[in-house]
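Here the complex is missing one protein chain, while the rest keep their positions.
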Amino acid sequence: MEFRLKPRIGVMGPALCLPDVYGLAREVGFLIGKKGAILICGGKGGVMEASARGAREAGGISIGILPGASAEEANPFIDIPIVTDLGNARNAINVLTSQVIIAIHGSYGTLSEIALALKCHTPVVGLGTWDLTPPGGEELPITYARNAEEAVTAALNLIATHAGNVRI
Amino acid sequence: MEFRLKPRIGVMGPALCLPDVYGLAREVGFLIGKKGAILICGGKGGVMEASARGAREAGGISIGILPGASAEEANPFIDIPIVTDLGNARNAINVLTSQVIIAIHGSYGTLSEIALALKCHTPVVGLGTWDLTPPGGEELPITYARNAEEAVTAALNLIATHAGNVRI
Amino acid sequence: MEFRLKPRIGVMGPALCLPDVYGLAREVGFLIGKKGAILICGGKGGVMEASARGAREAGGISIGILPGASAEEANPFIDIPIVTDLGNARNAINVLTSQVIIAIHGSYGTLSEIALALKCHTPVVGLGTWDLTPPGGEELPITYARNAEEAVTAALNLIATHAGNVRI
Partner (left out) sequence: MEFRLKPRIGVMGPALCLPDVYGLAREVGFLIGKKGAILICGGKGGVMEASARGAREAGGISIGILPGASAEEANPFIDIPIVTDLGNARNAINVLTSQVIIAIHGSYGTLSEIALALKCHTPVVGLGTWDLTPPGGEELPITYARNAEEAVTAALNLIATHAGNVRI
């Protein structure tokens, strides 16, 4: 079990989502698990649950970084719960622990994770997520994917090309 | 000194900014101080420094919620430094402590503060800041202001109208 | 209002306490306020409330660093609430923000604050608090006081003598 060498891919998305977004997140999680990567997520419902479910279906492993004070709030597909009791401040941990994040659709929490990832230089892949224009109008370093396969491929490539500062 | 009854207005913006943005933030801070409100900010340079400077010039008071482990990183206009050593996770505290935030211009950190404020129901006033479109395309509950005076007036109004759940 | 030059003294103690401990904490808070120092505390009941009450009675100012997500949980004597939503992790902020702490009596939370203060080199004054013996048996850098006056005097002296690394 060489966990240390496995890439860590974060999947960020809303706790409540429609079935098509759930299905998309599940597919992303499945591909992450199949590639032998570790899934990092917020541990709760919606996109977080769907991606952890997909990872489990592929025989992968998932980490859920929870906002509350009890492991019992984790969705049933989380393998290892990290219990923070930090509320939304735990979003900063999600994006530092991930070597790349895939933002799927997304509510305000997801937007904060995109922003925090950009801030701490964790690469971001967007999949049907927020459209963002900075005050200066410059282009953001976000890779936009059109489907689950493109997103996971882009994520793995971003980890590979950031090899210099990859967080082991 | 009835601090407890004073409104708490957060000013969020980048640590590095051009002179015109610095001047705008200073004006916002000045108006906040003049209105007898407490200025909440991240305690560092750029927009944070400018707004604290303005608050001091108006005889107001400023709180700097710092990301590092030492009060010495506060800019010289911060009256009371709060030393968190939480890195970017401290952004969540900035927006919970403020009863309303004014986002001025803005980098990734500011974007995360807008997102976290929306998430925890702290009203947001934007002043030359990010342009954001959610995945669903719906309008965001952000009040856009065109100048310092409009921004501070809007902020005070938002506190007044949120009176039901105002954080004392 | 030269807040920036005022010393910041933390008072740490249990949220539930007997009347004699409450009275002691109130006296400590009063002396802190009278000396023109800023009181830092956890913002809730018991020793935290008593010390903030004393500070107000002396015309001083108090900061309450709250564990929950709403300023409404602050006791009525807190002047400026800092809303963290970090649970017990906010204890680390209490001791970083204070230039010295006075630990009064104390439950588990107080013990954690003594430990975190020792860890981050914030001087500690003990007033009827925990008796601690490290595994190696060495003496701890804690100043033990016998009453409120001794405690506040020791606290101010510790800030003065730590002047080299005083957090402004």
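A, B and C label the chains in the order they appear, each numbered from 1.
Heads up, the rule we're going with is that a contact is a pair of C-beta atoms (placed from the backbone, for glycine too) under 8 Å apart; a residue touches a chain by one contact, two chains touch by 3 or more.
None of these values were measured; they are calculated from a predicted model.
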item	value
From B:S51, B:N75, B:N88 or B:S107, residue that would touch the chain that is not displayed	B:N88
Contact residue for the chain not shown (choose from A:A74, A:I102, A:L118 or A:I159)	A:A74
Contact footprint on chain B, counting only the chain that is left out	69, 84-89
Residue ranges of chain A at the interface with the undisplayed chain	1, 3-4, 8, 38, 59, 61, 63, 65, 69-72, 74, 78-86, 92-93, 96-97, 120, 167-168
Absent-chain interface as seen on chain C, which is shown	86-93, 105-109, 111-112, 114-116, 118-120, 128-135
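Going forward, only the chains that are shown with their structure count from here on.
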item	value
For chain A paired with chain C, centre-to-centre distance based on mean C-alpha positions, whole Å	40
For chain A paired with chain B, centre-to-centre distance based on mean C-alpha positions, whole Å	29
Of all residues in chain B, the ones touching two or more other chains	86, 92-93, 120
